[in-house]
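One protein chain is absent from this view; the other protein chains keep their places.
The block that comes next holds chain A.
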Amino acid sequence: MKVLLKGARVLDPSRGLDGILDVLIDGERITLIGEDIKAEDAKVIDLSGLLVVPGLVDMHVHLRDPGLEYKEDIESGAKSAAAGGFTAIACMPNTVPPVDNAAMVSYIASKAERVGLSRVFPIGCISKGREGRELAEMGEMAMAGAVAFSDDGNCVSDASLMRRALMYAGDFGKVVIDHCEDPTLSAGGVMNEGYVSTLLGLPGIPRSAEEVMVARDVILAKETGAPVHIAHVSTKGSVEIIRRAKAEGIPVTCEVAPHHLVLTEDAVMGYNTNAKVNPPLRTEEDVEALIEGLKDGTIDAIVSDHAPHSMDEKDVEFDKAAFGISGLETSLGLVLTFLVGAGKLSLEEVVEKMSANPARILKIEGGALKEGALADITVIDLKKKWAVESAKFFSKGKNTPFEGWELKGKAVMTMVGGRIVYSEKQY
């Protein structure tokens, strides 16, 4: 079956492509991109006034499946991803039990395939049981389809284990993703350490908890020559360490989440548990440094760190509340409104950081619009104004600090392998 996408602005900065073009799709791949394509046997979809970009890739989400399906499952998570404009997501292994063996990787991959919406790439654990003691069977997991390794939620605090993980994962061509947090420094903390934590009497998490581990990982990557990817960078100091490391040629990449780009610790005022997230929301100075890091290429990717929770886990005393923000369905809108709309980041940079770069880091196909490429496509209406309404989320996680926010720009159609998996209009 052929599909012809007509009249959209087609943008692929990785190839310098930007113009009003047609895209012809045959089966699951793109067969032609050009002006005014004629294809009488194709189903024509008129996308005039809209923007077509390579399918967005979110390399850091939590799907909670298996074990915590009351928070999210692979189906609700994949629906949420599709609605958020993501054609591919990589899911973290902190499930119950954790994804620390090939059978678990296969379970996620096969369930995601059965669901058949956005592509779901499992990330395997670095350590057995996510306990930070012994290496998990990374080779077996890689064979079963794991695209990367991480003990996300926990930092690998044992430096020797981290060093071995980098060297071993490198053998299989996979990147190790570290959630940088020194537990001896962050212990007991529930928000950023600073003025607001002092005011509210809440235990703080100092920036050093993140930065000492970022520095350690950079040193280990330099020594081993194996790539490391730093998850959800939140501080100015982390950006500076990574900037210097990249200048030295050390194989380090990193990501940032939209909530760290648009919110500060002030969002916690009133003991707002929806703003409780790890790493915590920091300050204006950090936000500015993160945006600067995106602009100068220090920060490679924007990820949602989608962390769905049930209301029972959020509507409690602040220190008892779960960490995390349900982010898949607000990620693109926030970035378009507060970064592109505010002139801080170009549309081209956004496409790189939300598609081509994460695809490259994970070594998965995607991130490009060209003949022969997978027809993974996100269609964006840059002018669409909408308000965040968690009740309408496809995700089971309604935990958002952005409730009621007015955003401009939204994914209106998501196509995976030539199939429409989300669309606001009937075609």
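Just so it is clear, contacts are C-beta pairs under 8 Å (C-beta built on N, C-alpha and C of every residue); 3 or more make two chains touch, one makes a residue touch a chain; residues count from 1.
We take it that contacts and distances are computed from a predicted model.
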* Given the options "Aspartate carbamoyltransferase", "Spore germination protein KA", "NADH-quinone oxidoreductase subunit L" or "Recombination protein RecR", which would UniProt use as the protein name of the unshown chain? -> "Aspartate carbamoyltransferase"
* To do: Out of A:G16, A:G188 or A:G249, point to the residue that touches the absent chain in the complete complex.
  => A:G188
* Asked: Which one, A:D315, A:E389, A:E406 or A:E424, makes contact with the chain that was left out?
  -> A:D315
* Quick one: which of A:L135, A:L200, A:I219 or A:I420 touches the chain that's been left out? -> A:L200
* **Positions on chain A where the hidden chain makes contact** => 187-188, 193-195, 197-204, 270-271, 312, 315-320
